[in-house]
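Yeah, one chain of the complex is gone here, protein chain that is, but the others are all in their spots.
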Amino acid sequence: MLGFFTIVAIFAPLLAPYGPHQVSGAPYSPPSIRHLMGTDELGQDILSQVIYGSRISLTVGFSVALAATLIGSIVGLMSGFYRGAVDEALMRATDVVLILPSLPLAVILAAYLGPSVQTIIEVLTITGWPLVARVVRSQTLSLRERPFVDAERVIGAGNARIMFRVIIPNLLSLIAANAVLAITAAVVGEAGLDFIGLGNPSVVSWGTMLYWSQNLNAILRGAWWWLLAPGLCIALVGLGAVLISIGIENIFNPRLRGR
Amino acid sequence: MPLLDVRGLCIDYKLQSGYLRAVDGVSFRIDQGEVLGLAGESGSGKSTIAHSILRILPGSTRVSGSIQIDGTEVLRMDDRAARAYRWKVVSLVPQGSMNAFDPVITIGSQIVESIRIHSNVDKADAWRRTRELFSLVGIPESRTKGYPHEFSGGMKQRAAIAMALSLNPRLVILDEPTTALDVVVQRQVLGLLARLRTELGISFLFVTHDLSVLSEIATKVAVMYAGRLAEISSSEALFAAPKHPYSNALIHAIPTLSGDLSLVKSIPGVPVNLLSPPPGCRFHPRCPSAFDRCRTEEPHLLQLDDGSVVACHLFDRGEKDDGE
Partner (left out) sequence: MENETPLLEARNLTVKFVTGRGLLAKQVVTAVDEVSISIKKGEALGLVGQSGSGKTTLARAVVKLVKPQSGLVLFKGKNIFGQKGDEAQAYRRKVQMVFQDPYESLNPRATAEKAIGEPLVIHGLAESSSSRQERTLDLIRLVGLNPEAVSKKYPHELSGGERQRVSIARALAVSPELLLADEPVSMLDVSIRIGIIDLLKELKRKLDLTVIFITHDLGVARYFCDRIAVMYKGRLIEVAPTEELLRHPSDPYTKQLLESVPDPAKSARERFSSIQKG
């Protein structure tokens, strides 16, 4: 499912019947053969918008997931592995970001950085990494107590070796599964931020579509398709991500394979 | 009439890929006042049998054969009857139960709760009974308001036994009750069980992989291998002169404190894969006395003159190899 959306995003220009800003039909017309998902207030085809929008939404989704997971994982790993002063310091930092209410923080950062896709990516990454850090730290803490880590020390492995050859491989499934779920969170986050107007409204993404449809009172006018299309896409992406996440767990955990 | 009479018991677990036969045609009896030791290694099916007697196997499990308590067929009881019978006639001290106490509730309360779940006794009576039980198993009554972390391992196991005794069952099944205990504490718990048997006439089914413990407490021992019975003999007969090659090998695989160490030998080969067990006798790949018939024909339980039961072709008249 996720793959489907990704392909759509990449091949958008080839798939969309119309350009994203092309006016091609009567405003607010319901779904029809010419416009499978109807048109918006300017007469632009919603299907095309959804298709083009997928590019932005998914780009944000993937980049945030990647960045937040990377930063969070490193922090969590260092924290859990070294413990002591390093752990204390990193966890304080994590706590600080976790405590700050994310929406006001997002609003402030967005206002400071200016409305754009870039901003959204940065904001979501900053609010996103602490959660990953906590999860990774917790898993690292439990891994490092297990007898096979002791065994590594006894055979003479140093910290670096243990971290890279033992802890990280055992963390991968957790990290991967979380990263995929982070994609969903990011896509929804992006939609949310756009929806409240922090993104760049002139860019076409699922979030901005929701923004415009809300702004122009699509529902009141009976143009339900405008809200449904992007909303459905977001939901489907989320579902796809969850399924992949489960699949990853099954692949990586040798004990679950073939049981 | 025997207290417990198991005949032709077969238990299949449901797996993703089909059914796995964990217990294959097992029959044994426990008479009033006996202590039957059910011995076997992991995968032998012994725990499964214990759970089947109490009807607490997962719903997807297939069970056939017969389990009778005092003549009543347990396997055909409906849920209601099973609930009435559980804990009052037969109870269980499950494996690891000493660690299964809820850490935030006092042990006394947990026993009271168990009593009230299984019967209509009111709270005051349940607490009275609990105090009684504590003194029965040798825990000071003042500890009924104690929390699990305040109890030592041995005391927790006594409390678990107390819980199983709460409604005066005739038969108590214990699954590995002393495995996690200190050897000194183990001795005390075994002493308790012996006392309970003499004073209250309770019968026990003692499930364990530790044969030497059975030499201390069991009157009769049933040895299982890969889901089937190998031998049932009196405790003396088993340890003095084991009949089935597996029992013999198992007894000799345990180094004792006073026995001849040169007789200690490991059992060659690997434990049976229940998903694809060997044909014929399941022990034949590892048996020093195996001959052709063992590879093709499953040995049935044979009754011997001294009362023992063995499932081995060596004891089948006409084929006896005089094997030891």
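Letters A and B name the chains as they come in the text, with residue numbers starting at 1 for each one.
The definition used in the following text is that a residue touches a chain if its C-beta (ideal position, glycine included) is under 8 Å from a C-beta of that chain, and two chains touch if they have at least 3 such contacts.
Note that this is a predicted model, so its numbers are computed, not measured.
Colleague: Touching the hidden chain in the complete assembly: which of B:V89, B:I107, B:L136 or B:I251 does that?
Modeller: Residue touching the chain left out of view: B:I251.
Colleague: With the missing chain put back, one of B:Q16, B:N120, B:S142 or B:S266 would touch it. Which one?
Modeller: Per the contact definition at the top, the residue touching the missing chain is B:S266.
Colleague: Pick out which of B:S60, B:N168 or B:S212 touches the chain that's been left out of the picture.
Modeller: Answer from the full complex: B:S212 touches the omitted chain.
Colleague: Which chain B residues would touch the chain omitted from the figure, given the whole complex?
Modeller: Given the touch definition above, chain B has residues 41-42, 182-184, 186-188, 190-191, 194-195, 198, 209-213, 215-217, 235-236, 239, 249-251, 253-259, 261, 264-268, 270-271 touching the missing chain.
Colleague: Would you write out the residues of chain A that touch the absent chain, in ascending order?
Modeller: Residues 146-148, 150-157, 161, 165-166, 169-170, 254-255 of chain A touch the chain absent from view.
Here is the rule we use: only the chains that are shown with their structure count from here on.
Colleague: Roughly how many whole angstrom separate the Cα centroids of chain A and chain B?
Modeller: 54
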